[in-house]
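A selection of the complex's chains, in situ.
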């Protein structure tokens, strides 16, 4: 029975003592439906507005040609490459650390003060705003370590940013592994590490992948920290030490400078499509895993 | 008779809660010992002291000795890995790994260094035959173990346990999640296995204990109230509480 | 146990500590750069000074704090009721299928980079405020004027950005309230609305509050979207339609052009922002702890 | 292949081996010009890569001082406080700053004093300067911006108490952003680099003089500033080659496309 129908049915009854409640009931449901509708409308409005204005300007040429006159003309090839490089560096650095850290938290850590402290530290890292990461990356990687504005500086900064996301997602995934798998393996004489490598990690691979994909999403979407650490140069990056401009940074510059409406919308659309794709892949991975577990 | 395991004055605490008190017991070679008692009396806890599975729980403290072949398994230098290889375990809920049937069985041997394909194939065939599962699954060894029925899964878990060639098998209510037909199969399997292995089985099913075991220990509130040959326990127990429990007056 | 197991455990521990070390490193470097300004200029002058004009040596960040707080509070005022209502809708009111689709839509909303929201705000919301909202407000207050770059624009965009956080965590919290509570309430003759408002939402309050605090953190920390739409006017605002500059926006905007002294001042702004976020974290931990304790004893 | 051939033709032995990376940290007003110059330079020396960072004048100065960049580019005069770095300065171009207003504004002409008063906040209504009765929306650049530095200095917005730009100004972080804001916000006024001027905004005449290159070169248009390249100490061969290129006829021609050449 749907709830709204249930409510309406009750309202139709002529019961004086509960009239007040029916009235409240009405308001309540109206409020809930209204808010939900607004949220959905906003989502549709934003995505629709950008895609409608932008998708027509995405074509092969746009994707494969270099930007000219600060992005006013041409495409975004070097920017796609820059985004790719930066994301790869960020993931390559943070994924092993994040997964292993999560293994430590989920499988090894005992609830001591010390563990609580490093857990808290991880949470704090998750809460630090990106501009602070940017400031830090700028003084530490760019200046102090002398990496200049580069993919390396940006990638390392990003990897710090997405580390907590990875740790959390992996830990959640590890928690879903039934205790009985651990017991089964240990009772056969496997060591803890063997159990982790051969049974536990494989059985929650999809959860870990989802975490990675979310991390990629965050890396792709980040702007402030990247601008301060990887720079915003338009050239095609050729090494780790080259600066790069990511799609988000490019979009920011296009938007704030009003260089070209058309390119701005196209870039924004591409970003949205990318995120959509990333999300879909993430949920596909999960779905496949669930299906596999069911089989 | 040969006491494969000798438990002496075993006390176990979960933090400040004492779950086992002064347990003394012998477990005889190539016999089935059943552990019975009402819920929460410490049967599982006791069983898990025999292969040190309780080590997984941080709060556990243990006093007393558990001598396996006259060696204290709680001694500092005792090799846990070897212990667990020697003392296999089968759990209440069938818990095959989310891998293929084949991979489930070779998991243990691989861990212990056997990598020869032919040898592994042999182990798979032998153990699956031992648990009478070979004919049912020989054509689908590479299929996920999760696709088996509950009873088949439990037999697979027993086979997995046999694959590392244990001497003792601990079973914690191995049939309580199974239907009557599957239960009977496992019970008759036990009769086969006991020719080669020492078996300790926890069960809440009095009839099962009576049917399959040679020895029975009755636990109550963390103490062993009585331990003797099964026939004696069921027909003529020493202790009034044992009698009450077995005749279903409480529990 | 084999020796390498010990080594591996140590290795894992090192990985686990990385995040915390990062926090420490970040703290050290931000403070190292910014602390001199705080001490030279004076903490009080810095935080309560009303003039932010680094080229003239005026480092009063009260306008920036006021800017950050006003957009954040605005975002919460819009985002909390909407978010909780949506969470209730998804967990209790909508059909399962609808809820499932909408939930993934909300998650999608969470993944969209903030610049995209900023761009939307700049090209749609800012002109809309100038053209449609201002005339409405002028009906009541003739002197009202705005360029559209305003707290309101920032608050709306930030609200949209924090909605997914609030919705998905609150939805989770409400869904995980034990069904027993719901059944007990219904069995006493309560209708669904009463059950939701009096039992489910209160029982899920610790989850809801943590979603709000997370959202708040995200709102305070947001940078680029805010630069695009709040007008970046370092002045203590007088109303919703005023432009403001935020802590984050000011750092991002001025960092590139700053003289050494100015740059240090920006790091000092970073310190303040950092401390605000830390306090928020601690406060969140404390509140949740208290609520959690209450629920369980 | 071809590269060797042309090098041989030019008969300049060093150029054969000229390679490396030049990093330029430029204020946003100098960035596009530097990119154009860099691109032309790279066409001549394919082995060289010129990276141009966005940023601000101060960051240009600072980057050169910190040697984060090989060349810092500032769109204003070097400040007293910055002289201590001991950087070498090269004026590569001149740029005028256009005072721009929303195309719908009716005011065509402003005096320096009016501009100063508008940006200080003493004049807040267009009617005071001959326009319609509407509040003026002032759009300025962020603190530290070279354009802003040059603008406030030249127009007298910067007085004895420093930069007195009204607190009621919207602040935008780049020339483009100012232009876009002025173009989209009714009754607004701002200032941008003359090189970036296009028809989305309307440039006002200052003291009756139109903002054009000629007027800047003949010094009749008052609001103009130099573009500086800054280097720290000994420069590498490749950087020197780049500087030489900038001041070559070809380089100055590129400057001339949008800005005012110095040679």
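Lettered A, B, C and D in written order, each chain numbered from 1.
Assume a contact is a pair of C-beta atoms (placed from the backbone, for glycine too) under 8 Å apart; a residue touches a chain by one contact, two chains touch by 3 or more.
What you are looking at is a predicted structure, and each value in this text was computed from that prediction instead of being measured.
**Q** Can you tell me the subunit counts for the whole thing, written with the labels shown?
**A** Putting it as a formula, the complex in this file is A x1, B x2, C x1, D x1.
Assume only the chains that are shown with their structure count from here on.
**Q** Roughly how far is chain A from chain B, centre to centre by C-alpha average, rounded to an integer in Å?
**A** Taking the average C-alpha coordinate of chain A and of chain B, the gap between them is 46 Å.
**Q** Provide the C-alpha centroid distance between chain B and chain C, rounded to the nearest whole angstrom.
**A** 54
**Q** Between chain C and chain D, what's the gap in Å when you average each chain's C-alpha atoms?
**A** 36
**Q** Among the residues of chain A, pick out those that touch two or more other chains and give their numbers.
**A** 191, 256
**Q** What are the residues of chain D that contact at least two other chains?
**A** Chain D, residues with two or more chain partners: 54, 172-173, 184.
**Q** In the complex formed with chain A, which residues of chain B make contact?
**A** For this pair, the touching residues of chain B are 51, 53, 56, 58, 81-82, 84-85, 88-89, 91, 93, 95-99, 107-108, 111-112, 144, 146-147, 157, 160-161, 164.
**Q** Where on chain C does chain D make contact in their complex?
**A** Touching chain D from chain C are residues 51-58, 63, 126-127, 130, 145, 147-149, 227, 231-235, 243, 245, 252-263.
**Q** Would you pull the chain A residues touching chain B in the complex into a rising list?
**A** 110-111, 178, 180-191, 194, 198-199, 202-203, 292-295
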